[in-house]
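Note that one protein chain is taken out, while the other chains of the complex remain in position.
Letters A, B, C, D and E mark the chains in the order given here, with residues in each chain numbered from 1 onward.
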Amino acid sequence: MALVPPIEYDAASPAVRAVYDDIMATRKVPAVNNFWKVLAHDPVQLAGVWAQVKAVMGDGALDPLVKEMIYVAVSATNNCEYCIHSHTAAASKKGMTPAMFHELMAVVALANATNRLANGYRIDVDPQFRNPLG
Amino acid sequence: MALVPPIEYDAASPAVRAVYDDIMATRKVPAVNNFWKVLAHDPVQLAGVWAQVKAVMGDGALDPLVKEMIYVAVSATNNCEYCIHSHTAAASKKGMTPAMFHELMAVVALANATNRLANGYRIDVDPQFRNPLG
Amino acid sequence: MALVPPIEYDAASPAVRAVYDDIMATRKVPAVNNFWKVLAHDPVQLAGVWAQVKAVMGDGALDPLVKEMIYVAVSATNNCEYCIHSHTAAASKKGMTPAMFHELMAVVALANATNRLANGYRIDVDPQFRNPLG
Amino acid sequence: MALVPPIEYDAASPAVRAVYDDIMATRKVPAVNNFWKVLAHDPVQLAGVWAQVKAVMGDGALDPLVKEMIYVAVSATNNCEYCIHSHTAAASKKGMTPAMFHELMAVVALANATNRLANGYRIDVDPQFRNPLG
Amino acid sequence: MALVPPIEYDAASPAVRAVYDDIMATRKVPAVNNFWKVLAHDPVQLAGVWAQVKAVMGDGALDPLVKEMIYVAVSATNNCEYCIHSHTAAASKKGMTPAMFHELMAVVALANATNRLANGYRIDVDPQFRNPLG
Partner (left out) sequence: MALVPPIEYDAASPAVRAVYDDIMATRKVPAVNNFWKVLAHDPVQLAGVWAQVKAVMGDGALDPLVKEMIYVAVSATNNCEYCIHSHTAAASKKGMTPAMFHELMAVVALANATNRLANGYRIDVDPQFRNPLG
C-alpha cells in the first residue's frame, strides 16, 4: 500500500518533467518507473537521488552489469521487494542470465551466514587483512 | 574480543586438519585465517561451511572477482568488520583496484538509501518488473 | 497473513479490557488498533509493551511529534510495513505535513547510505566526536 | 581499522579542496572530519554525497536539530559507531540536551522492539492507517 | 511475486528428485515445500543448502524444537515472511504451543530493543563477560 500515489508525466511540474526527461533519455525508456513517480512528490529529493544514480551507476571502473548485481545483493539482504524486482530486471536487461542470478543469490546467502559467524564469535581480523587494499 | 581462541594447525584434530589442508590447497595459501580456526571448535560446521564456500565462490556463471565484491557489499551492509577486511583482501588479490572498491562502496551506499525510500514509501512494483528474469 | 487473529473488545478478558480501556482513554480513540488486539494473546506482554509505549511516547524532553517521526524513521529502516503505516498516521495526526514526511524519508535514506560508507570504510571516529554529549 | 587513510587538506587535489572549502564554509568549522577525508579518495562520490547532505540536512520543513536526531536514530538502529558519534555531536551542537538524547534512545529501542512484534506476528494494517498522510 | 516458479517433482531432473526424496524421507512428509522447489533452479545450491539444513537442524547438543524457535527468532528479526511461517509451523509440529510462541516473540522484541540501547550508547563490555563461555 503505497503512501502516496505516483505522479504521472502529464500531471508533473516542469522541474519534475525535466528529471523524467533526463531519466528517459539516459536509459532509453519510454516512461519512468514508479520509484521516480513517487519521489516526485519531493522535487529536490527527486533531482538529488537521480543525480546520484546517474553518477554512480554508469560506466566507470566497474561494469554497469556488476553494479546492478551488487544492487540486487544489497536489496535482497535488506528485503526490499521493489528494489529486488527493479534491479533484477535492470541486470537482466544488461545481460544477467538466470544462472548468474542463482549464483548471485548463493553468494548473498553465504555472505549473510558467515557475516553472523564472524560477528557472533567476534573473530579477530588477521594481520594480513588489516590493509586489504594493499 | 573473540569468544573462543583460534585452533592452530598443530593443535587440531585430524578431521579439522583435513579441512585446513583442503582450504590451503584450494586457495594456494600457507595457512588458514582466523575464521576457519574459530569454526574449528565445531568440526561439523567447519566442514559444512567450507563445503558451501568452495561450491559457491569458485568458477561458475559469475567471475570469482565479482563474487568477492558481492561479498564485500553484503558485509558492508551488515557491518561485519571481519568480513569486510577478509573479502576486500580477497577481492584485491583477484584484481580489484582501489578505484573499483570506491565504486563498489558508492553502489552499496546508494542501494541502502533507495532500499529505504522504496520500503518507506511502500512503492508498488511496476508491471514490467514482475517477471524480472524474463 | 497474520499468525493469530485480533482479539476484539467483546471477546477480551477483563485484564485485556483494562489495557484496551487505558489505550483508548490515553489516546482519545474509540477503539484500539490491530497491534494491541494481536498482542492481547499474551496479556502480560500486552500490559508491558503498553506501559513502555505510554512512558516513552508521551510528553517529555522531546515533542511527541518528533518521537513519532523518529519511530517512522526506524520503521522505514527496518522495513516494518505495519509500523510505517501506523506511526505515519500518528505523526500526521500530531501535525506532520506531507512536506515534513518527505524530508524525513530523505534523511532516512541519506543516513542509511552514509552508515554503510562509514562502516564499509571502517572510518575512525575523530577526537572531537568522542564525547559527543559534551 | 580504516581501509584507507584520510586525505588531509594539504595533500588534496583542487577538486577535493573545493568540496572541503564548501563544507567548512557551510558548517563554519575550521576543518572537515574523517568521513569526508576518506570519501576524498573518490572525488566524484565526495562531491555527490556532500551535495546530498547539503540539500537534505539544511533548513526546510523540518528543523535541522530534528534531522540530526533522526540521523542518530537510524545510525543506532544500524549500529554505525562513526555516525552515532558524529551526529550525536552535531545534534548536541544544535541544542540536543542529554535528556533529549536519552528519550531519543528510548524511542529507538521501543521502535526496534515493536517493529519485530508487528513483523513477527505479520499484523494486518488497520483500514484507518492505509492512507496515513491523509 | 516469486521471481521464478517452483519446480514440481514431475518436472524435476534426477539430481533434483534425489534431493526432494531425501527431504521427504528425512522429514516424513509427502512433498517438499516451495523453498526447495525454488532453489531447485540451481541444483548445486539446492543440494548444498539441504546438506547444511540436514546437518544443522537435526539432533545434537540442542533440542530440534529449540533450534526451530531460534530460527523463528532470527526470521522475525530479519522480517522474512516465508521463514516465519514455515519455521513457526515446524516448531509447532515439534511441540511449540501458542504460549511458547508468544514468549518467543517477547524475547525477540526485548532483544531487538536492548541491542540498540547497547549499540547506541556504545556500552563497554564488563570484564566478567569477556570470556563468556568460561
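As a convention for this text, contacts are C-beta pairs under 8 Å (C-beta built on N, C-alpha and C of every residue); 3 or more make two chains touch, one makes a residue touch a chain.
Nothing here was measured: the structure is a model prediction, and the numbers come from that model.
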For the full complex, contacts between the hidden chain and the displayed ones involve A, B, C, D, E
Chain E residues touching the omitted chain (full complex): 1-4, 6, 33-35, 38-39, 49, 52-53, 56-57, 60-62, 66-67, 69-71, 73-75, 77-89, 92, 97-104, 106-108, 110-115, 117-126, 128-130, 132-134
What chain D residues would touch the chain not displayed? 79, 81, 84-85, 88, 98-99, 101-103, 105-106, 109
Touching the hidden chain in the full complex, which residues of chain A are there? Just list them. 72, 76-77, 79, 81, 84-85, 105, 108-110, 112-117, 119-122
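Following the convention adopted for this analysis, only the chains that are shown with their structure count from here on.
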Per the touch definition, the chains contacting both chain D and chain E are A, B, C
Quick one: point me to the chain whose Cα centre is farthest from that of chain D. E
Equivalent interface positions on chain B and chain D, same or different at half: different
If you tally the C-beta contacts, which comes out ahead, B-E or A-C? B-E
How many angstrom between the C-alpha centroids of chain D and chain A? 20
Chain centre separation in whole Å, for chain E relative to chain C (CA means): 27
By residue number and range, which residues of chain D touch two or more other chains? 1, 3-4, 45, 48-49, 52, 56, 77-81, 84-85, 108, 110, 112-115, 117, 119-122, 125, 130, 132-133
Arrangement of touching chains [line / ring / star / complete / other]: complete
